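A short worksheet on the structure shown next.
Of the protein chains in this complex, all but one are displayed in their positions.
Chain lettering (A and B) follows the sequence in which the chains are written, and residue indices restart at 1 in each chain.
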Amino acid sequence: MNDLSKLMFHLIASGSEEAGAAGHGGEHAAHHATSYWATMALTGLTLLVIGFLLVKAKSGFTNRTFRGVISQSSEQLYLFIENMCVGTIGSHGRKYVPMILSFWLIIFFSNVIALFVGASPTSVLSFNLGMALVSIGYVQYEGIKSNGVFGHFSHFAGPKLGGPLVIISAMIFVIEIISEVMKNVSLSLRLFGNINGGHQAVDAMNKISFLPLGELLIPIKLLTCLVQAMIFCLLTCVYLSLVTHHDEDHGHEGHGELAAAH
Amino acid sequence: MSQTSSSVPTPVKVVVGLALFVGGAFLHSSWHPEFYKTLEGQGVPLDFGITLSAIGVLLFTFPIIDMFFVKPLQAALHERNSALETTFSEVEELRNEMTTMKSNYEKQLAATEADAREKINSQIKEAQALRQSVMSEATEKADALVKQAQEEINMEKNRVLADLRSHVTDLALAAAEKVVAENMDTDRNRKLIADFVQQAEVAK
Partner (left out) sequence: MNVIGLGIAALGVGIGLGLIGYGAMQGMARQPEAIGKLQVAMLIALAFVELVFLLTVFVGAPGLK
């Protein structure tokens, strides 16, 4: 697996200047930092796989009963995501299904590709940071859209306090802003750590003896693929529910939980 | 069902996504700050070029997946659900129809039964009346026959009595003739015999 990944990496990165830089930096740097063009190529590969599967799935939608395993699985996936959105966000969560479903597809198939190729978009921290920024940015956008600019930012200040306690409100505001930034970091680092850390654990175990003991971790990594895709989507749903909860009456308690969770 | 994930039009997303993609490539090739190396030493390799490009890629991937896959899937699911609903409503209608038909049938059955019972009752009554009349007629006839028979018996008895009387008279006359022939044939004797006959009739 490792050899294949290196081969893939060199094939992908040979045209760009990074291959040279990685070569100078040694195998270590080349292995850990997948270069820009390699990441983009892997992203393209992931999107191609997703597109291929979706075309397959779409061809089964013509009948009243969905034909084929892929179509039926896609229906189940859609229902799972819809259930998650509606269950976490509430009745208005159905309009976020396309985005959450896209996140799920990209993360899951990227994780699975990482099992075969050794590197994939989700094992690159910068790509994950991009996804987290899109997720959290969209959450902020939705919050501003549903509460107004002032309403959204006054949420960060916590409960209304009068007099000299305004200082505490300001402190809460700063902490909330930091926690909002840390959401990005936590989302991206979690995904990166789980996927890339899995690879490193496999590498480390492979080095123990001549037997490829690290491959025994593959089942756990397969589980991680699924769980991480779900966690990312679930957390996005939770963040969305926290900023769009204003029409439910238990909303402010939920906000308190947000402050406590971070 | 057909709500979009955001109100930003798709072409804008695609254009911004492409711009971010190119911008990411440019940022990657042109900007190499010092903290990249520090972070990479920490095991956290970071490249904002990739981040920017990833955002771009995601921006035009989401609408494509939405348009290409989620919308048809939702449409297919909706179509299937509506088909199922119509089937269910049809079944419900048919069942309602069946229940009304069944109740009608039951009503009809009850009516028929009552009708039949009524008819049977009336027939029974008629038959009873007929029987009554036939019986009374028969008794009347029998009574008449009995009366006629008694009359005939009476007449016969009277006739026989008269016959007997004349016979007795003749016999008595014959006997008396014998007696009188021995004695004498007078009117006084004849009168005595008539008196005797008279007495015998009274004694009878």
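Heads up, the rule we're going with is that a contact is a pair of C-beta atoms (placed from the backbone, for glycine too) under 8 Å apart; a residue touches a chain by one contact, two chains touch by 3 or more.
Since this is a predicted model, take the numbers as computed values, not measurements.
K.L.:
If the hidden chain were put back, which of A:Leu53, A:Val86, A:Ile172 or A:Val227 would touch it?
P.N.:
Residue touching the absent chain, from the options given: A:Val227.
K.L.:
Using the definition of touch stated at the top, determine which of A:Ser169, A:Ser186 or A:Asn206 touches the missing chain.
P.N.:
Within the whole complex, the residue contacting the unshown chain is A:Ser186.
K.L.:
For subunit B, which residues lie in contact with the unshown chain of the complex?
P.N.:
On the subunit B side, contact with the omitted chain comes from 41-44.
K.L.:
For subunit A, which residues lie in contact with the unshown chain of the complex?
P.N.:
Missing-chain contacts on subunit A: residues 84, 87-88, 186, 189-190, 193-194, 197, 227, 230-231, 234-235, 238, 261.
The rule we apply is simple: only the chains that are shown with their structure count from here on.
K.L.:
How many angstrom between the C-alpha centroids of subunit B and subunit A?
P.N.:
Comparing mean C-alpha positions, subunit B is 68 Å from subunit A.
K.L.:
For subunit A, which residues are in contact with subunit B within the complex?
P.N.:
Touching subunit B from subunit A are residues 17, 29, 32-33, 36, 39-40, 43, 47, 50, 54, 57-58, 61, 64-66, 74-75, 78, 94-99, 101-102, 105-106, 121, 124-127, 129-131, 133-134, 138, 141, 189, 192.
K.L.:
Can you check the complex and tell me which residues of subunit B touch subunit A?
P.N.:
Contacts found on subunit B: 1, 3-6, 24-25, 28-29, 40, 43-55, 57-59, 61-62, 65-66, 68-70, 72-74, 76-77, 79-80, 83.
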